[in-house]
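Contents: one structure, followed by commentary.
Yeah, one chain of the complex is gone here, protein chain that is, but the others are all in their spots.
On to subunit A.
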Amino acid sequence: MSDYMSEESDGEYYYDDDEVMGSDRAEDEDTEESEGEEADYGSMEMSVTALSKPKKKVYEVDYECLATSDIDKSMAKEAELLCSMLGVDISTSYQLLRFMNWNKEKLIDKFMEDPDAVKEKAGIADTPPKFTLPSVAPPPAPAPAPVASSSSSNSRRTTRSSNKTAAPPPPVVDEGWSCPICCCEPEPPTGVMALECNHAFCTDCWQTYLTGKIREEGEHSIRCMESGCNDLVSDTVILGTVPDAPKEGSVVLDDETKDKFKELLVRFFVQCNSALRFCPAPGCDYTVQCAAASTKSSLETTVPTVRCTNGHSFCFGCGEEGDHRPLICTIAKLWLKKCQDDSETANWIKTNTKECPKCHSTIEKNGGCNHMTCKKCKNEFCWVCMGPWSEHGNAWYSCNRYEEKEGVDARDAQSKSRASLERYLHYYNRWANHEQSARLSLDLYAKTEKKMQEMQETSELTWIQVQFAKKAVDEVIKCRMTLKWTYAMGYYLEKSNQKELFEDNQRDLEKAVEALSELLERPIEPETVASLRQQITDKTVYVLKRNEVMLEDTANGFLEGRWAWNTSISPFIE
C-alpha cells in the first residue's frame, strides 16, 4: 500500500509540475487529441477530478497484507473466544474449529444443540475408552498398577484432559505386549502411546505415521492409526507441547515436520476464510486480506488487484499473478484458456487444409494444379471436388457441375471460419505483443539505467533529475499490462457504441504509450537532452492519465453493467 501511495504522490507531483511547466505540453496534447471523440474529453475531465481526490480510485480495492504471525494471532483469537464460550480447552477448541472449517457460527449452533455428538464426530473423545485391545489388561481394581503402565497412561492423558482429576485410567498395555504394526516389543511406558481410544502402538510407528501424514499427505486433522477409529491426534501431541509431559511415551517429531504442520494449520485457516488469500509468488508467505472481494458476485464487477508486502502483485479474485485489470477474473480466465488451448491450431488446420480422401493425411495446398497426388498413399484426387482424379480425364468429368452448388457452400463455410480465426488472431497478436514487451521490461530497465548514467556524465543533470526516465519506464510497463488485457476484453466485447468508446480509449492509451516508448529509445545528445527530458516527462504524465481513464472507465462500466459480452459468461460464474 505504501508503494502505491508514494507512486500516486509522485503522479500528483508531476501533474502539478506540468501545470506550471510550459504551454508546449498542452499543444502537444492537443495534436494528440485532435482526432479524438468528444466522449474522450468527457472522460478525461472525469479523470482529472478523480486525480485531485486523494481517495482510492474506482478500480482499486481496500486490502491489508498479513504475515504468518498475524494469521496465527487471529486463529488464536477465534480459538480462545470459542474456548470460553463452549467451555472446552484450547486444543479442543482448535480441533472443533478445524472440523467445522472455521465456521464459528455453525460450530456454536451445533455445539449448543448437542456437544457430545459434535465432539464425537470431530473425533474428540473425553468419554471413557470404549474399545479394548485383546492384549489390554483389565483394570486391576484396587491393586497398585504397575509403575510403568500408570506413568504411560499419564503421559497420554495429559494430552487432552489435563483438567480431569478422575482416577487414573486403565493401563494401556500389559507386560509382553507387542506393537500390532511392527511387532516389536517396546519397553512400556517409553515405547508405547495410545490416544483416548486406547489403541496402543509403539512410538516409532506413531512417528512414521504422523510424519507421513504431515509431510506427504498434508493432513492437518490426523486420526488414530487403528482403522475405523475416529479419534483425532491432538495438536499438542504432534507439536510436543503436552503440558508438563514426561518425556517417555510421547512422540517426538523433527522440527521440519512440526513447522510443516504449523504451516498446514495456517494454510487451512486461510483456505477456509474467503476474505484471505495467500500470495501466489513462490516462497512468499504473506497473506492478503480483502473483504471487498470475498464474494463471488463481487468479482463480477471488480478486479481486486493487490500487492503483498514483498511487492508481488496478484489478483485476489483468481490468484493470477500480475495484474489483469481492466478485465474481470472470469473472462480473463476464459481468454487465457482459449490462448492455451490448441483449439485455434485446429481452427487453422480446418481453414487451410484438406484431408486425403483415402488415407486422411492432412494436406496444405501451396500451389500447382488441382490434380493432387497424396505423398503418403499415392492416391490421386481432385482438390476441388475431392473425388478420384481418374474420373476427371474421361467423359464423366463432372467437377465443374459439382462445384456449382456444393462449391459455393464450401467456400462460404471456409470464409466464415477464416473470419473468426482472423478476428481471434487480431486480438491475440496485439495481446501477445504487449506481453512480449512487458517481458522485455528487464532489458528496458537495464538500458534505461545506462542512459541515465550517460545523461549524468554528458549533461549537467543530477541523479535526481534523471529519475524521470525510470519513472517513464515504470509507466510504460504498467500501461502495457493494461493494454494487453484490453485486447482480451475487446475480443469478448459485443459490438456496440460502448465498445467503440472503449476502443477509442484503448487507442489513445496505446498511441501515447508507443510515443513514450519511442522517446525512450532516442539517443542522448547533450544539446537536446533538456528538451527530451521535458518531452518524456510530459508524455509520462499524459500516459498515466490515459491509463487512469482506461481503468476508471472500464471499472465504472462493470459497476453500471455497461458491457455486453459476445460469449456467455454466466456458466463461469459459480
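We take it that a residue touches a chain if its C-beta (ideal position, glycine included) is under 8 Å from a C-beta of that chain, and two chains touch if they have at least 3 such contacts; residues count from 1.
Definition applied: contacts and distances are computed from a predicted model.
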Name of the absent chain as recorded in UniProt (options "MIP18 family-like domain-containing protein", "Mesoderm induction early response protein 1", "E2 ubiquitin-conjugating enzyme" or "Polynucleotide 5'-hydroxyl-kinase GRC3") = "E2 ubiquitin-conjugating enzyme"
Return the single residue from A:S227, A:S297 or A:T345 that touches the missing chain.
-> A:S227
Among A:S178, A:T353 or A:S390, contact with the omitted chain is made only by A:S178
Sites on subunit A contacted by the missing partner chain, in the whole complex = 178, 180-184, 205, 208-209, 212, 216-217, 223, 225-228
